[in-house]
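Removed from the display is one protein chain of the complex; every other protein chain stays in position.
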Amino acid sequence: MAHRWGMAVDLDRCTGCGACVAACHAENNIPTVGPDQAGRGRAMHWLRVERYWEGDFPDVRLKFRPVMCQQCDAAPCEPVCPTYASHHTDEGLNAQVYNRCIGTRYCANACPYNVRFFEFFNPQWPKPLHLQLNPDVSVREVGVMEKCTFCVQRITAAEIDAKAGKRELKDGEIQTACAQSCAARALVFGDLNDPDSDVSRLSRSPRGSKLLEDLGTLPKVTYLDRQTQV
Amino acid sequence: MSDAPANRLSDDLLRPLLQTSWRFYALVAFLGSIVLMGLGTWAYQMYNGFGVTGINNPIFWAVYVTNFVFWIGISHAGMVITAILRLVNAGWRRPVTRCAEAITVFALMIGALFPLIHLGRPWLFFWLIPYPSSRQIWPNFRSPLVWDFFAISTYLTGSVLFLGLPMIPDFALVRDRTTGWRRRIYGGLALGWTGTPKQWHRLESAMSIMAIAILPVAISVHTVVSFDFSMAPVPMWHSTIFGPYFVAGAIFSGIAGLLIVTAALRKFLHLEEYVHPVHIQNLGKLLLLMSLLWAYFLFVERLTVWYGNESAEIAVLRVTQKGSFAPLYWTMVVCNFVMPFSILSLKKLRTITGCVIASCGVLIGMWLERFLIVVPSLGHKYLPYTWGTYRPRPVEILITISTFAALVLLYTLFVKFVPIISIWELRAAEHPSPALLPAAAREQALGETQA
Amino acid sequence: MSAVYAMYPDGDAAQRAVDGLRAAGFADRDITVISAQPMEGHEFSEMNKATWLWHIASAGGFLGLCGSTWFVQMTELAWPLQTGNMPIVAWWPNLIIIFEMTMLGAILATVVTLLVTAGLVRRMPALYDPEVSDGKILVGVANPAEASLPDLERALRAGGAAQLRRS
Partner (left out) sequence: MDRRDFIKLTAITGTSATLAGCGNPEHQLIRFVPDEDIVPGIAEWKPSVCPLCRAGCGVTVRVMDADVDTVRNGQAGVVAMSVAKKLEGQPAHPISQGGLCPRGQASIQVTYHPDRITHPLKRSGARGAGEFKEVTWDEAVAELVGQLDTLAAAGDQTSLTYLSRPRCSRRLALAAAFLEGFGAPAPIGFEPFSEDVLRRANAISFGHEQLPTPDIARSRFVIAFGADFLGTWNSPVAQNAAYGRMRQGQPQVRGKLVQVESRMSLTGANADEWVPVKPGTEGVLALGLAHVILANKLRPADAAGRAGAAIDGWAGGLADYTPAEVETITGVAAMRVERLARELIDFHPSVAIIGGAPLAHTNSLFHALAVNALNGLLGSVGEPGGIFFTPQAGPQPSALSPQPFDKLSAKVLLLDDVNPVFGAPKAWKVRETLEKVPFIASFGSFIDDTSVLADLILPDHSFLESWVDSTPESGSIEAVTTVAGPVMKPLYHTRATPDVLIELAGKLKAPVALPWKTAEEVAKSQPPGAARSSALREPQGTPSSSRGERLAPRKYSEPTFDGDAATYPFHFLPYASQAFADGSTAHLPWLQEMPDPLTSAMWSSWVELNPLTAERLKIAQGDLVDITSPYGVVRAPAVIFPGLAPDVVAMPVGQGHEHFTRYATGRGVNPIGILAPATDEETGALAWAATRVKIARAGDADGSLIMFAGEMREHPHGHETR
């Protein structure tokens, strides 16, 4: 049976520490754009932890929400791409083929979650920082759109390994970089087609909801509400 | 006798082709240098990367797309207006049709450039074209950008022919009036036109077929342009009204552009005798009509959003009308409605100058309108954490300026080599048999009295 | 080849000449009229009015319609890629392409037909006179039969021509 990769984000566990953000940079060769570009709103964080203030001092609260590509089943970013650079794989992934991308940036406009990023310049890694680059992930050149891939390189590696070993993938065998580094275990990645996987179980939770659900994008990331104590 | 006027007419209209003043060369040199600067800037942008522009995350489209929509809008001057006027056979169209259609062709060429300029990797633009590539990947016909490609190429082909066919008899005229290399070139362009009744019939029926075919295409083009926005789930983009809204806006700005060009030609080519104030005033009336129509669309769009109170849309509404974009927004309202309306609705003010002033306002206003459609929405999508704003940077401004220069340049050259007023059509209107074209005749008369 | 013709100042004169020629037994297809603008309102301008242009244009449009309909399907099925939960062959978008191609078909058909049927894109015909550009109207007959020459000349003069010309 084909896999359907999805994620569950337990906002009751998430502390907003930002480990996932750093882990994503480390895994996916995301360039640091530097202060000038960051000041122009060009910082690249495939995964960001949104924070929203609620109330005023002294009765003030903060809400954290990690937002990465929601890998929508009805992704608005896909059909608008004239070159099929953005399309749907049969494992439900929202593939972005960098070398097909001509940089219309239409997908980024169509994405309601603003999780797509654009290479405004050729990325720089002053030596020897380049030694850290992950050889499994392509380095994107100028003029290309990019976004969270659910660490597709890890998924394919594991699938190839399982295929070679003539075995089924175990739940939890594949972890995205963000999920792996999350100490509080707020991020859970897995196969939604496997009803017993952690991610399926969590996605069925009554606390679960999708981000901007009413837009009908059918995201594969489920957010489990933060609970409140009386 | 029709001899004298006929000759005078053709003499006047051929003068620009046959005599060249130093002013012409100066103008061409000036505009040419601006255009070259624009090209240089584009090269600079391609070499250094798109970061030299002001776009950022989340505002991935800005001035370039604004210009794209703006120029495509201007291009509606020619086709829609002349096609309609041809079909209703309004005589007063005759002096203005050709310069209108020329605007269409040139504005369209420039507009079609912008999708390329705004590509992240322009050197791969041909992946938009439906050709069997080595890996048999065709473009994605579900993408509005591909619709753009088809719509614009059809429209461009159509309008080039629509402009070109009626030029054949005039080329024949030039052929007969000139000698030497001019005779040879125009002889070639005339395609061996003589002027038998058969040819005239074929030409005229072809033109009416074209007029009927080009109208829906023109409308579809700007509808498709509006689809670029309304297909995306972006607050205040995702709107059913955008099709007609954009078409109306396009015709609106198109007429303004046409009006300015006509007035300019009239002044600089001394065509007072052929372009009468009434022609320009008629355009002015059309402009007034479109201004009202535009205001109506704006009202409908805004009211629906305001009343609907969908939080994301309200955020955009707020930032445009009360927030950082408010100055631009209210300038747009003044330029597109308040000013044209107050000038054009008063007969006293509806002079050529008045009309030109109003039109300039409309051009500014319509550019702003497109800018305000593109930018604030992108900056205020659903998740406020990702909100952002935008300032254009020199690169974008230079390229924008140079495209305006490019239009004027193309136009200057066009006027230099082609009779800007369709001579044979004027002649056809000159000695009508009483039974024919009452409308046209009356318009002419009206023009005379006012001139 | 040879031709006999005369230049006339206005439509009425030209009309008289044409009538004369007809009276002298010349068929419309032999008579050549050339004017610098369409001469609506004169009978002779109705010569060879019948045309298939409209039908041909529609045929062109139909061709474009069928062609593009096949094209969009073929390409979409050539590499069936899922995007945004849309069907592989998505008719709503395709209709836009099909519409544009239909119109393009019609336009091109029209223009081509015009060029062909109006006998354009060819060398200058023998029977022409630049004076036409001054607003005169040429009426004449190409390659008249020797026998008919007297009638021809009479007819042309009857139209009020000062002198006849030959080429």
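Note that the chains are named A, B and C in the order they appear, and that numbering of residues resets to 1 at the start of each chain.
Just so it is clear, a contact is a pair of C-beta atoms (placed from the backbone, for glycine too) under 8 Å apart; a residue touches a chain by one contact, two chains touch by 3 or more.
Because the structure is predicted, anything quoted here is derived from the model rather than measured.
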Of A:Pro126, A:Gly165 or A:Pro195, the one touching the omitted chain in the full complex: A:Pro126
Sites on subunit A contacted by the missing partner chain, in the whole complex: 10, 12-13, 15-19, 21-23, 25-27, 32-35, 38-39, 43, 45, 48-58, 60-64, 84, 87, 89-90, 95-100, 122, 126-141, 149, 152-153, 156, 177, 180-186, 227-229
Hidden partner interface residues of subunit B, rising order: 135-137, 306, 309, 311, 314-315, 317-318, 384-388
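Methods note: only the chains that are shown with their structure count from here on.
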Separation of mean Cα positions, subunit C and subunit B [Å, integer]: 30
Between subunit C and subunit A, distance of the C-alpha-averaged centres to the nearest whole Å: 64
Two or more partner chains touched - positions in subunit B: 137, 139-140, 142, 146
In subunit C, residues with contacts to at least two other chains: 79, 81, 83-84, 86
Subunit B residues within the subunit C interface of the complex: 1-3, 6-7, 10, 130, 136-142, 146-147, 150-151, 154, 157-158, 161, 165, 168-169, 172-173, 176-177, 187, 191-206, 209-210, 213-214, 216-217, 220, 224, 227, 424-425, 427-428, 431-433, 435-436
Sites on subunit C touched by subunit A in the complex: 79, 81-86
List of subunit A residues in touch with subunit B within their complex: 37, 40-44, 48, 50-52, 67, 76, 79-84, 100-106, 108-110, 112-114, 117-122, 142-145, 212, 215, 217
